[in-house]
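Note that one protein chain of the assembly has been removed; the remaining protein chains are unaltered in position.
Note that the chains take the letters A and B in the order they are written out, and that residue 1 is the start of every chain.
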Amino acid sequence: MTVMSYLGAIGAAQREAMEADPRVIIMGEDVEANVYGTMGGGKSRADKGDFLQMFGARRIRNTPISEEAMVGAAAGAAMTGLRPIVDLSYSSFLYMAMDQLVNQVAKNRYMFGGQASLPVVFRSAMFFGLNTGAHHSDRPYPMFMNVPGLKIMVPATPSDAKGLLRTAVDMDDPVLSFEACILWGLKEEVDEGEYRIPFGVARTHRHGNDVTIVGISTGVHAALQAAQKLEAEGISAEVIDPRTMVPLDSDAILNSVARTGRLVIVDPAHTTCGAAAEISAIVAEKAFDCLRGPIMRVTTPDTQIPFSPAIEKQLYPDAAKTIAAVKRTMEARTRAA
Amino acid sequence: MTRPNDLLLEMQKRMLRIRFFDERASKMVKRGEIPGTVHTSIGQEAQVVGACMALAEGDYMTGNHRSHGHPIGKGAALGPLMAELTGKATGVCGGKGGSMHLADFKVGSLGESGIVGSSIPIATGAALSSKVLGTGRVSLAFFGDGAANQGCLYEAMNLSSVWDLPIVFLCENNQYALSTPAHTVTAGVIAERAAGFAMPGVRVEDGQDVLKVHDAVKTAVDRARAGQGPSLVEVITYRFNEHSEGLKLGTDYRNPAEREAWMKRDPIKMFRAHLIDKGIADAVVLDALEAEVAAEVEAAYQFAEESDYPAASVAFKDLYTEPFGVTQ
Partner (left out) sequence: MARIKVLLPQWGMGMSEGKIIKWHKAVGDMVTEDEPLADVESEKSTDTIESPGAGRLSEILVPEGATVEVRTAVAIIVKE
């Protein structure tokens, strides 16, 4: 076990995957110089291993700024023997490659009757909360949840990032990984040996009896902070991180709500058609009888992200909003039986 | 280039296969036997076969909605293709793809895309894996004059050039994108765009001549295989039928005299005359070849006819290698 940052954990997983299988390659803008810190163990090229030196230019490739070609080429390469990891830098840039992601990556195995498999991983960072403005702050995972054929991971901790990414590379299905930039520096004790976290298995960070709080990405940390404060007020909150949105461990959420009767979902994506909306629908459909109060969503409102530091942060879910949501669902009364 | 006789006869055979297959498919659409529509390659056989046969068996290829000719040109069996058109379980894609999404990985056909231009990056990726893994395979991307204005083509050309990928970009310029004449929406000459990406660009003016197409594409394929990088080949051809079977725009956008003039340049008739003229085969052999292919297509039709539709559960299969939820 060693202390690793979120970014370092991603680097460690990539290094493991590159060492384990010569078919794994990393391609993306600026990957050779380790600009984002995921292409080596440490902060600079020389520090703790430089992927370009370790693996060579055949397998570590800087790409031109050509998201459509990058994504499509990675898909075509995956269909013909390689296992690419594509670094798309900022999640907001995925849209440049929407056709390739939706019409090729998600569909080729299906349309061609199983002749293809696409063992490819597309990583990108969500820069919300860091004063980068509307073009760099998107949290697009809900859009892709609506596209059958893709798998989606949204790690909230270093240990989750490492184990999930390793699974993603080993998997023969295409994976989109959404990594919140604001978590890059988060540190945790992480097993530096090989381990894999399966997709579709949630992590319960904290057990509780009064309310289930599902957190996604930064929402996990807001939920944990809220849970701590709520405990002092005598409210016992269970905090669950699904970790993968597709496949989603809905059983874990349903089993928890069956005990607590209350659900709050903390999701930094926008309110309308966000991941929180999907989870709400699942629980309303399948655990209606267990619910003792309304399902509450704590999400980023349906407005675009402003640049000014004075007004950006207020938009995102935080502990205070989560606590307010918990209290709202706890005080509401259900219909008389 | 000297080509052995059996190669030349195989070229004629594959062109005949495309012609008879597409004529049959056209009839089937007219009779409601094929759901949706088909986009035939009738008239473009030389362009398709000349290109496909410049590739080796293990080479890769992607294409577009005008799809049937591509896998046929690369040697795919006709029965599963026909069955795919009718949505049967024995179709090459299990009935899940249909006419516009044929793929036969056994012959290196990595998939025809219903989105114009969308498969070009896929072919680029196949070239990338060839390069990284050192397999020596070449990749060929078929696309039309319409797709020649899609941004992803230029991204792929740039990337292929920068990375020296073993790929041939082949523009099937049949001069119309549905009802839009290519020259009204295309700046300059498509082949000349290659120079902007530091790769050779060749325009085959007579795409009805299978040997001229073969020459140009073989040069590009050999270049790629020798590690010299990508090329763009633009082939001028013409589709004799409508954009898609069932569409009746006809003279709204194409001059009947123009169409007639191009139909006089039937690639199959022209090549037949060439083979006889050069003493490579006589009329008896070529008639027998036609009869053989006609029987092949008829057998493919019967195979499709007699095959069953897939079970309802098949709609939930092949989405993931590790399924979950409804696709389990």
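Basically, a contact is a pair of C-beta atoms (placed from the backbone, for glycine too) under 8 Å apart; a residue touches a chain by one contact, two chains touch by 3 or more.
Note that this is a predicted model, so its numbers are computed, not measured.
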Among the chains included here, which ones are touched by the excluded chain in the whole complex?
B
Filtering B:Gly32, B:Gly134 or B:Gly188 for touch with the omitted chain leaves B:Gly32
Answer key for B:Gln150, B:Gln208 or B:Ser244 versus the chain not shown reads B:Ser244
In the full complex, which bits of chain B touch the chain not displayed? Write them out.
29-33, 35-37, 244, 246-248
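The rule is simple: only the chains that are shown with their structure count from here on.
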How many angstrom between the C-alpha centroids of chain B and chain A?
40
Per the touch rule, the chain B residues reaching chain A in their complex are 60, 62, 91-97, 101, 103-105, 110-111, 113-115, 118-133, 135, 139, 151-152, 155-156, 158-159, 162-163, 317-322, 324-325, 327
Residue positions on chain A within touch of chain B in the complex are 23, 25, 58-59, 61, 63-64, 66, 68-82, 99-100, 103-104, 108-117, 148-149, 151, 171-173, 200, 247
